[in-house]
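Removed from the display is one protein chain of the complex; every other protein chain stays in position.
The chains carry the letters A, B and C, assigned in the order they are written, with residues numbered from 1 in each.
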Amino acid sequence: MNDDFNWLEYAEPLAEAPPAPRPSALQRLRARFGWLRLPGLMRRLRLPKLRRRRGGQNADAGYALLEARDERPISQLDARLLALRERAEPAINAEAALSTVDELLTTPPLQEKPGGLISAAALSQAQRQQVQMLQDIVGAPAPAAASGEPARLGALPGLTLGGAPRLLLAVSMLLAVCLPFVASEYVVDELPPSDFGGDRADAAAAFEQLNTLTGTDYVLVALEYGPTSAGELDQLTDLFLRQIFAQRAKPLIVSSNPIAIAHAQNIIKRINGSVAAAGLKLVNNADYFLLRYLPGGALGTRELRENFADVARVSARGELINRNFKALTDMKLLLLVAESIDVMRNWVEQVLPASQRLTLLAATGYAAQPLAQAYADSQERIIGIIAGARDAYTYAEKLEAAYSTFKPEGAPQAPLPQPTAPPLTPAPESEIEAPALIATVASPVPAAATASPTPLASPTVPSIPSVTPPPTASPTPPPSPTPEPVWLVEVTSEDTARIRRGPTTVDDILQLAYAGDTFEVIGTNGDGSWYNILLSPRINGWIAAFLVEERYEAGGATAADASASLPREQTLLRWDYRASLGKNQPRLYQVNPTDTSIDWEYVLLRDRSLEAPRLAALSLGTLAAALIIVIGSVVGALRAIGGRRQPPASEAKS
Amino acid sequence: MAEATITLAGFVLTLMVFSYLLGDLPYIGNLYRIAVYIFVGMAAAFTAIVSYEGLLLPYLQDIQDPTTSWTALGSGADIVIFSAAALIGALLLLKPIGALSWLTNSVFAVLIVVGAAVAAVGALSGTLIPLMSATGTLPAAFLSDFTATVDALLIVLGTCTGLYYFHYQARAGDDGAPAPSRLSSGLRYIGKAFLVTALGAIYASTLLSSLTILTERIGFLFSIGG
Amino acid sequence: MDATTLQVISIAFVLMTALLVYTARYQQGRRGRRRNWRRMPALERLPGWTARSIEADKPLHCAFGGAAIGGEHTAAACASAEFFHHVIAGAQQSDSAPIVSTAAATTLPLAQDNLRRAWEGNALSRAQWYPTGERSLAYAAGLTAALQDSDEPAAHLLAGSFGPELALLLDAADRRGQGSLAVSDQLEGQAVAYAMADAVLIGEELFAAPAYVSEEGRAGIDAAALDAWRGLLILFLALLLLFNLARALAPQNWLIIVLGGAALLLLAAVLSRRG
Partner (left out) sequence: MGFLQRLGSAFSAIIAFLVGVITLVSLLLGGNPGLFGDLPQAADLAALLALPAAVLLRLVALVIALGVLIGIANLLLTHAQRLMRGRALSAALLGSFALTLFWYVARAGDTSLLEAVQLPIESSLAALLCLTLVGGAARVIAKRADIWSLLFVLSLLIVLLASLPWAELEPLRAWRDWLLRVPVSAGTRALLLGIALATVVAGVRIALGQDRAYRG
């Protein structure tokens, strides 16, 4: 086997000091910045004071033996070994070229390569410079520059000198992060905006995309993160799921991470815990579906694409789901919460090309943001990116604003609709076709909504269970068919049609439409080349006239404007979604819902106390990290400069 | 009660993990290791549970009760596929000891080859082609907007030189050692600048991610403590 | 770009790749010896660590990370296995058998096989699995705890698929003064590797690493085919840019500009091959 392995082959250029290359522009550049590159010196920073030496490699076999076999401080070495060590030092000080010595000592087919026999110690100063130059041209650090050697001899690194900066670093970071929690007067942070601003049209579009979901829609929710990133991403998942539930769409949760599936159960449990106060319960395999995990990363996601009918047939607990999904296109939307760019890459590579009708809404942690953007920019079917804690805050604010009927503007404490526990007997979980048990509170339709309330009746799915009106809310009026015909457009283009924010092709794309999709028209632009259409009661967009055909219909009941005809029913799910912002455990469900003395507004906001400190801690932590990095870098650079000025030999002794 | 236990357990375990910062002190160092071992054992158990219930159980049920089909292919196909998978799994156990190498190598080849093909096709249609076409496409405001033009050209330059950085073959110099030409070194130099900048930014965002988690943890500790 | 176009391009790409791979192999067979590769300084650290492993009886630790056979990292896992094979064979004289670790269960047989073939002597129990997958903290933390508990490796060779959890492994190695070489096909892991490892390979250099540690010519097929493809891609990007540029600048005469530019590019390519 050893004949496979000839270290000499690539050590050769080092050993045979090559002729000096012609000076190039690059070298002149390097000469100018040469002070920045000080091979072999920096590593001393990480060595304890008691033992410094130069040369990154085990430059001398005797030395290596001595060092490795005897893992004890130098002071404990006996005189003979110390003498040996003294002798070894000068050889070690020869920098890069020295790495060859090891090879000479360890490589059997030594004699085949006469060039390799040139001892490193025999290299002249000029030759060494040439070696260095060659390395510099390749743009790589000299091998000796980084340390591969023990930084210390002690058995308890935490106690040695090397440990002290580490501890100092940790303590200062922790102090910075703790400060806002201990002393609220240090919370000088600016909270993120409560809406996605102009440059965040992508994030706003993501919100609207979820807001246009209806009771007939299924959403494939890919929770691609384990408990590792729970602290960062649970909050976003929680918000998304609540919004999906609030729209009465049904999530199918998948993951290629086995633990994420188990964790998803706990997230749902948490949501269930928080709505239990109102006597609600989300039922597995009725209101939401936990699918089996997708093994093998890309292979698993590819299998989801190829065999979706099978994947969506069995739940995570090994039960049949009985929904007969045929293909990924049965999903209205793909929602991806990803901890890393690679999982996102996976979904973009394996799943998204399955059909042009698929849209991917992506949310990531901070880590994946800059890279996810590269993908989002290259494919228009990716919506988002919503990233990190600050976006989550904004999203929560926006969600609250969109669903808020508690707090009419101007009235600080509006009379609140008090829910009562609906007198529904929860269906046993085994009853798979049990209707969803999300009771809803009907609230007045916001002014912007134009369509009159019509209950959704879809032929394909069981109708949504009856609404239990709360005592204070007015009963939902019976549906009255609109007398005037509704002005509709139907998409006729075979290609994907783009619905934009404004009547030009440079406006942002709000969503995509496909042949057969129907929308209600609320106007046209000046020359009639664009229709202004309703995407949801409060959102409108523009579609080019040549892509659609217009018609009139008495009372629209198409899928696209079904949401428009829904009353603005508010599920109770929204009550405490921000309870999870600061903590793992929302505490709301400890409140008795029938207790009318409870100030619901207070309950809604009670966990905000941790929100600001957390964001402030994030800011202070970032600042502290930056400071530490700057200090570390400056010290490193200074040592490098100082080290270069001193002759190498003088340091070996210290 | 259960709630309180969960919270308390979380508190104690968090502190055990943070004891890592104190270094390898006697006894205290073990706290960290105990927490990690508990974690590893539990992660293994949950992985086993999820794999068994989601992936194996349906097939086992299918074999027991052939009247219901758990996959679109039907019960018969399921049984065949499951048996084949079980056989392959068993042969994988033989792989390390080198027995029946012609057979174990063949089944291992199936695993590797299918995975490699999926990875290759996915990388092609998901990354290579879209990223290439996005890189080569000029922005709409090209030419009218000078900065946008420069940016677009810079991106192409960065992508090309960044790719070139990896170029492995080098011409041999007179002495047989690799002697890259000046042009090649220069291009790689530029490419590396782009690569390193990107890595720095990625590092920063990774750091921000973990910092978010750190603040969540600290918030959790304080929510119990205070 | 619609699905059919994407598919057609993909098919053409795969056929072209097959052609390049076979060409590289054919050339290899004809030349019968290794190509000349550029230097990779990170790999020049290996001999030192191998020597240390041999002389101090400390094992080398080879880690696949989450690179799983059957998943999207299959190719990376194979490249890592090839790389480790040569490293392990090189450390043969050490009394301490290398440790091979993985977070992907399907890679475990590959790891064990690696040890069996490259290491003379029974080292099967030195292949370890920790749960599970990419970005596995259980893997990074469990491995760190277990390794520091008993065997103190001479160096860690972390080649495969790692996320930011790599920082835990590298920090522990740094604390103990053990050497480390790292490369990951995940970008976050790569960024961490770049900052914290003693020796770094970047991204796809993982796939070329076997060519550097192996005497056999066929280890370089990937690297040679990659080089050829890369050249073509860069050329294609340049042409695409030229095409778009020409259409923006002179909508009428764009064809002439493109042809002229292409000729210049070709000339430049030929000249750069010569000089």
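Couple of notes before you dig in:
Basically, a residue touches a chain if its C-beta (ideal position, glycine included) is under 8 Å from a C-beta of that chain, and two chains touch if they have at least 3 such contacts.
Because the structure is predicted, anything quoted here is derived from the model rather than measured.
Residue C:L137 is the one among C:I88, C:A123 or C:L137 that touches the chain missing from this view.
Touching the missing chain, out of B:D65, B:D151 or B:D175, is residue B:D151. For the chain left out of this panel, the touching residue among C:R45, C:H156, C:R176 or C:R230 is C:R230. In the full complex, subunit B makes contact with the omitted chain through residues 2, 5-6, 9-11, 13-14, 16-18, 20-21, 30, 33-49, 51-52, 55-56, 59, 71, 73, 77, 81-82, 84-86, 88-89, 92-93, 98, 101-102, 105-106, 108-121, 123-124, 127-128, 131-132, 135, 151, 154-163, 165-166, 191-208, 210-211, 213-214, 216-218, 220.
Within the complete assembly, residues 2-4, 7-8, 10-11, 13-14, 17-18, 20-21, 25, 68, 70-72, 74-76, 78-79, 81-82, 85, 104-106, 108-110, 113, 116-117, 125, 127-132, 137-138, 141-142, 145-146, 149-150, 164-165, 167-168, 170-171, 174, 185, 187, 190, 192, 194-196, 198, 202-204, 206-207, 218, 221-222, 225-226, 229-230, 233 of subunit C touch the chain that is not shown.
Contact between subunit A and the unshown chain involves residues 33, 36-38, 41-43, 45-46, 139, 141, 145-147, 166, 169-170, 173-174, 189-192, 226-231, 258-259, 262-263, 265-266, 294-296, 299-300, 302-303, 306-307, 310, 317, 345, 354, 366, 370-371, 373-374, 377, 390, 584, 615, 619, 621-623, 625-626, 628-633, 635-637, 639-640.
Going forward, only the chains that are shown with their structure count from here on.
Rounded to whole angstrom units, the spacing between the C-alpha centres of subunit A and subunit C is 25. Counting partners per residue, subunit A has 13, 138, 157-158, 163, 166, 228, 258, 296, 298-299, 339, 346, 349, 353, 367-368, 371 as the residues that reach two or more other chains.
Within subunit B, contacts with two or more other chains are made by residues 23-24, 43, 47, 114-115, 118-119, 122-123, 125, 130, 133, 176, 178, 180, 202, 206, 209-210. Of all residues in subunit A, only 12-13, 16, 18-19, 21-22, 24-26, 137-139, 156-159, 163, 166-167, 170, 173-174, 177-178, 181-182, 228-229, 231-232, 258-259, 261-262, 291-293, 295-296, 298-299, 302, 307, 309-310, 313-318, 320, 339, 345-346, 348-350, 352-353, 365-371, 374-375, 377-379, 388-389, 506, 582-585, 610, 613-614, 617-618, 621-622, 625 touch subunit B in the complex they form. Of all the residues in subunit A, the ones that touch subunit C in their complex are 1-7, 9-11, 13-14, 46, 56-58, 61, 64-65, 67-69, 99, 102-103, 105-107, 135, 138, 140-143, 146-152, 157-158, 162-163, 166, 226, 228, 256-258, 296-300, 339-343, 346, 349, 353, 355-356, 367-368, 371, 495. Residue ranges of subunit C in contact with subunit B, taken from their complex: 1, 6-7, 9-10, 13-14, 35-39, 68-75, 78, 106, 109-110, 112-113, 115-116, 124, 127, 130-132, 136-138, 141-142, 144-145, 148-149, 164, 175, 187-188, 190-192, 194-195, 202-205, 208, 211, 223-224, 226-227, 230, 233-234, 236-238, 240-241, 243-245, 248-249, 272, 275.
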